[in-house]
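Of the protein chains in this complex, all but one are displayed in their positions.
Just so it is clear, A and B label the chains in written order, and each chain counts residues from 1 on its own.
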Amino acid sequence: MTTNKHSLLDPNRLFPADSASREIAIQLYNTIKDRPIISPHGHTDPSWFANNECFTDATKLLLVPDHYLFRMLYSQGISMSSLGVPRVDGGAVETDMRKIWHCLAENYHLFRGTPSSMWMDHVFYEVFGLNELFSPATADSFYDHISAQLQTDAYRPRALLDRFNIELIATTEGAIDELPHHRAIAGTEWAKRVITTFRPDDAIDPSREDFIDNVARLGELTGEDTTTWTGYLDAMRARRATFREHGATATDHGHPTAATADLSRSECEALFSKCLSGHSTAAEQELFRAQMLTEMAGMSLEDGMVMQIHAGARRNVNQQVFEQFGRDKGADVPSSTNYLDGLIPLLNKYGNETKLNIILFTLDETTYSRELAPLAGHFPCLKLGPPWWFHDSPEGMLRFRQQATESAGFYNTVGFNDDTRAFLSIPARHDVARRMDCRFLATLVAEGRLRLHEAEELAPALAYDFAKQGYKLS
Amino acid sequence: MTTNKHSLLDPNRLFPADSASREIAIQLYNTIKDRPIISPHGHTDPSWFANNECFTDATKLLLVPDHYLFRMLYSQGISMSSLGVPRVDGGAVETDMRKIWHCLAENYHLFRGTPSSMWMDHVFYEVFGLNELFSPATADSFYDHISAQLQTDAYRPRALLDRFNIELIATTEGAIDELPHHRAIAGTEWAKRVITTFRPDDAIDPSREDFIDNVARLGELTGEDTTTWTGYLDAMRARRATFREHGATATDHGHPTAATADLSRSECEALFSKCLSGHSTAAEQELFRAQMLTEMAGMSLEDGMVMQIHAGARRNVNQQVFEQFGRDKGADVPSSTNYLDGLIPLLNKYGNETKLNIILFTLDETTYSRELAPLAGHFPCLKLGPPWWFHDSPEGMLRFRQQATESAGFYNTVGFNDDTRAFLSIPARHDVARRMDCRFLATLVAEGRLRLHEAEELAPALAYDFAKQGYKLS
Partner (left out) sequence: MTTNKHSLLDPNRLFPADSASREIAIQLYNTIKDRPIISPHGHTDPSWFANNECFTDATKLLLVPDHYLFRMLYSQGISMSSLGVPRVDGGAVETDMRKIWHCLAENYHLFRGTPSSMWMDHVFYEVFGLNELFSPATADSFYDHISAQLQTDAYRPRALLDRFNIELIATTEGAIDELPHHRAIAGTEWAKRVITTFRPDDAIDPSREDFIDNVARLGELTGEDTTTWTGYLDAMRARRATFREHGATATDHGHPTAATADLSRSECEALFSKCLSGHSTAAEQELFRAQMLTEMAGMSLEDGMVMQIHAGARRNVNQQVFEQFGRDKGADVPSSTNYLDGLIPLLNKYGNETKLNIILFTLDETTYSRELAPLAGHFPCLKLGPPWWFHDSPEGMLRFRQQATESAGFYNTVGFNDDTRAFLSIPARHDVARRMDCRFLATLVAEGRLRLHEAEELAPALAYDFAKQGYKLS
């Protein structure tokens, strides 16, 4: 079945249905749709850009690494093994990539109304130029077409960076990562385009099974004595400097809560020792993470790195899936998050620093209007990140703008983050964000709440400038 | 005053105002508006269908049992007694049904903008064919017309089941209910159409004043020794089997929180003894309810019954009204509910069972996008029930779809529940749900977020198929 182009990808998708707003949205969108992409926070694999090797096939590229896709399939009774997700124990899982691809095609209706289908459709029809609907009937031809194109030079990672008009992309690496792929491109033109981000959770979160080893490794990497509090902090400073050498302008912190703390030096020393002993309680681990957010803010004030806080994800909540398949397999759930009480210790110490830049993300949408926008609309150091993870979707984006703008304004936000490991979906994700922002602006204009020339200034700011400024990339 | 039909009941009510979306909504609605009604969860009285006697009058049928109506009247200073609500002490209350009906007419404006007026209007103009606006001026003629019609065969309960095109309706009975009305129709064609649901709260919730008696009665009914934990569980199993003989495919659990537990056998035995002693603390009662949700999930896995969890209602919060008029008099208020922490013990035990079906309901709308949709979008055993109680309304339905769909999709939902004891409002309630779902789908189509043929497949699924599948009725 061949369908007309319109039904594959509506050129006016996501714009309001009423014609008055829609026309303004189209007009705004046309002025910004071709702006370069700034991707200041994400999880693509830097080896792709360092090695520039061809991707292998449709399934391995598009399905296996995408926990949005397999979480939904899993929710309908399809096993992880049958989707080729590797087992921790190395046990057998499905290896027939074409068969897995068919499973996706047979269940593609599950994604109706979700952003995954919008992203995948964009990949199919825009990136690969397919011109039929994805279905069990077309699964083979899609698989063959995509896998064949992936072997061509035009679909190598660097060529795609060009084609996607990605001006800059930041990857994310842990505190003890030696940055081999960023080292490989150091000194080349690519080093300005592919930068790293310092995400030290692995050496900050004492609840991790590998925390003690990671702190030891941190010492080895930096030559600091990380068995002492001072040495540990200096090792962090050293690693931040190394990351900056590889382009990093930001740190990132994924914590289960937004708790911060401001302990005395002796309290810090005792707490750090306890955590290193391997006998810390959950409350001590939480307090240590809390203290470290404040320490990281202090270091950001020293070295100018932008600090991102991604708080409130309860990760790997499915014990059986965690034991069999490991971390990050779609069993992550947002939790109620208290930013106000959480952030006060940090804000009391650094909240009025105009040179400090902290970007807040939330998975608890109730905090947009209740806590985050009022906080960002007052404290000089705070800005709001875009809707994150489960809320990185048309309705989620609309709720963010509707609930945050009136107290925080637009100028306390930092543009869009794709936050993805699904490289081919990056243009789709930025396009959704650009369309939704133009839609929001267009509605304000159509309702006489914003002047057209103001919307025309804001559209490129939201699509491009704020990301560069907010992450100090300009 | 006679008004034209349009002002009585807009044929395009609830559809979006803009013409592009509206036309699609109408088109979708026309394909599903005449589908039979599946009512898999509700509180109609099974004696109606067993005895098929005429209802008596407008007030007793439409007002007295409807706590949505008298809660609002009460909020404006109208006493329960004057509305004919029976007192616990048998004291005098208003018995002039016509006078009570007039009180409703004089205060009918209070319901503007609420679903009650939409449901009542549907009953007036569609079910009873009235053709004037309800007002003090027409109250008498409405009362006479309705009361007269109720004496005709066309308005007997079974005739209305036919006229309303209700294919199946489930009532809800407690653990110690002997199901006399379901027994009365056993073996007849009606037994396939009117089924029961197992709601064992009365023998599970130790905070009830009648818990100990109910557990004893449970033993008598089943011949099990319900003074022991094992006997108690076996008695539950026996009653589940009896309910299944009367058509039940589901259990239902109305708990104040979503807490679950997974205690050892000896802990369970000790806790059960404590609860039976009549000296349990509130925390022990909560823990017992929590443990019983997990036990019920285990039994569902054994016997295949679908498990519904209705969590988060704080019931009978008005102490004076409770003392004078008893339970369920409109003094129920939703409370903040933590599904994530609550459900983890149960999910750790059974969450990955693909043959287990748990349907979650909430009164805390903040959990749609933060907890429920992410949970249902991962765990194979979980599905989301429709908006419940205070949120079973046009705006409530819209928020549910807008907030749950992007993470859970449509296919982790189970269609509509009317959940009502107001029999005559059942068509109105399903019609509102169908219109709102068509509206939501139409908006997605108009905005290029869903293809028309996909919406055409989803509309009947949401209106009919998902309820049958989700409750194993097919």
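By definition in this document, a contact is a pair of C-beta atoms (placed from the backbone, for glycine too) under 8 Å apart; a residue touches a chain by one contact, two chains touch by 3 or more.
What you see is a predicted model; the values in this text were computed from it and never measured.
Contact with the omitted chain, checked across A:36, A:380 or A:460, is made by A:380.
The chain not shown here is touched by just one of A:388, A:410, A:423 or A:471, and that residue is A:410.
Of the options B:163, B:314, B:453 or B:472, the residue whose C-beta touches the omitted chain is B:314.
Touching the omitted chain from chain A are residues 16, 18, 20-21, 338, 340-341, 344, 347-348, 351-352, 354, 366, 369-371, 373-380, 382, 402-403, 405-412, 443-444, 446-452, 454, 457-458. Across the interface with the omitted chain, chain B contributes residues 7, 9-19, 71-72, 74-77, 109-115, 118, 133, 314, 317-321, 330-336, 363-366, 390-391, 393-396.
What we mean here is this: only the chains that are shown with their structure count from here on.
With centres defined as mean CA coordinates, chain B is found 40 Å away from chain A.
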